[in-house]
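First the structure, then my questions, so here it is.
Partial complex: the chains shown occupy the same locations as in the complete assembly.
Chain IDs A and B follow the sequence of writing; residue 1 opens each chain.
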Amino acid sequence: MRPCKRLEIVIERSQTHRLEAALKAAGVSGFTVIQNAGGSGDRGYRRADDVTDTDENCVFIVAVEGDAVLEQLIAGVRPILKRFGGVCLVSDAQWLIH
Amino acid sequence: MSVSFLSNLTSPALLFFFLGAFATFARSDLDIPNPVARFISIYLLFAIGFKGGVALSTSPVSAEVLLSLGAALLLAAVVPIYVYVIVSRLFSTANAAAIAATYGSISAVTFVTATNYLDRIGITWGGHFVAAMALMEAPAIVVGLFLYRRATGAGAEMEGERTSVSELLREAFLNGSVVLILGSLLIGWLNGEEGLKELAPLIKAPFAGMLCLFLLDMGLVAARRLRDLSSADSSERSPPNLMMLVSGIALAVANGSVGLLLAHLIGLSEGDALLLTMLSASASYIAVPAAMRLALPDANPGIYLTMALAITFPFNIVIGIPLFHYLIRLLIS
């Protein structure tokens, strides 16, 4: 197992493509997206079960190795979060190498 | 009037809307899963679009048709302007611009409910109003943003990268529901009666019933937002509730009246006049909020989205439709 950083990014579903672009730009090719999440934050309450499709979040889980990539990724993610809201949590994890 | 009022209130569609609202307020766990609601709304747009297109194909594109479309576009461009002027006194610039865009645009379900209302009492309406509806979805978004930029100096929404205009236009004119309606309209227009015969069992027969199911969900959703609204006071960002309630209704009445007068001016038939009126009176809670989230992240959906969905929409389908129908009858006779 190799040490890595685990990023967890919650963002509005309609901004998925933006975040994916940021990941690509940072040279990150591996990530997981969990659709259909709701939540609550500065921008108020969001229901995943809503007719207005704008009102839904998704959760990105990204494992990256090396601080360089991490820095680059964060640099790419921050403006998106600044603009559209959401959260990004970073934690340490072990990556099971297969 | 009382008659059409009652026949409207007791129509299955409306009653299912009330059922949904009741379920929420009674804290029942009744719930229409999101994909189900999406399926029904895709069905409604697909069906109304196709039927509208077929109707267009049968009636040659007359001057009246063009006049109606022109009137629709005019409303979509003018309404947001005066709405902005009015509400900018009550709300922040960003919120005012978002509200202007929301009320300049339309609500497809309100339109569908109006057509359903007309069908039930046997009043004809022109299929080209489906096109009018689709055309009215987007322009207000551009107007609203333009007003905002004028008020704040271009690029004030700079924090974070700025929304490129092209990006915004795409968001506005290529919104999923717009594409689906216009696409179905075009396909219906190309296929005409022939195509209708083929698809009628899906898009005509079950339509009224599907609308009931969708309004059931709308009742749940609208009531939920009303509840959130009344319980939101504790939070910091709680919006000015009463002001929202009043403006939501006032704007519906005002915009509806403007639409009604315009309809009268260009001498639309009873049914067509009601549709133009309701398009003008209704506010968008799908296409526009999606674009506003993108263009005006500072605007609070808890204000403009809630007004459109939880206040103006119920008002229109419950009171607005029969009320304006009554006024149209007065004007005509």
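Following the convention adopted for this analysis, a contact is a pair of C-beta atoms (placed from the backbone, for glycine too) under 8 Å apart; a residue touches a chain by one contact, two chains touch by 3 or more.
What you see is a predicted model, and the numbers here were worked out from it, not measured in a lab.
Chemist: Each distinct protein chain appears once in the view. How many of each does the complete structure file actually contain?
Modeler: Counting every chain copy in the structure file gives A x3, B x3.
Simple rule for what comes next: only the chains that are shown with their structure count from here on.
Chemist: Centroid of chain A to centroid of chain B, CA atoms only: how many Å?
Modeler: 33
Chemist: Quick one: which bits of chain B touch chain A in the complex? Just the residue numbers, please.
Modeler: So the residues of chain B in touch with chain A come to 31-34, 37-38, 41, 159-161, 176, 217-218, 221, 224, 228, 232, 235, 237, 285-286, 289-290, 293-294, 297, 300-302, 305, 309.
Chemist: List the residues on chain A that touch chain B in their complex, please.
Modeler: Going through chain A, the ones touching chain B are 12, 14, 36, 42-45, 47-56, 79-80, 82-85.
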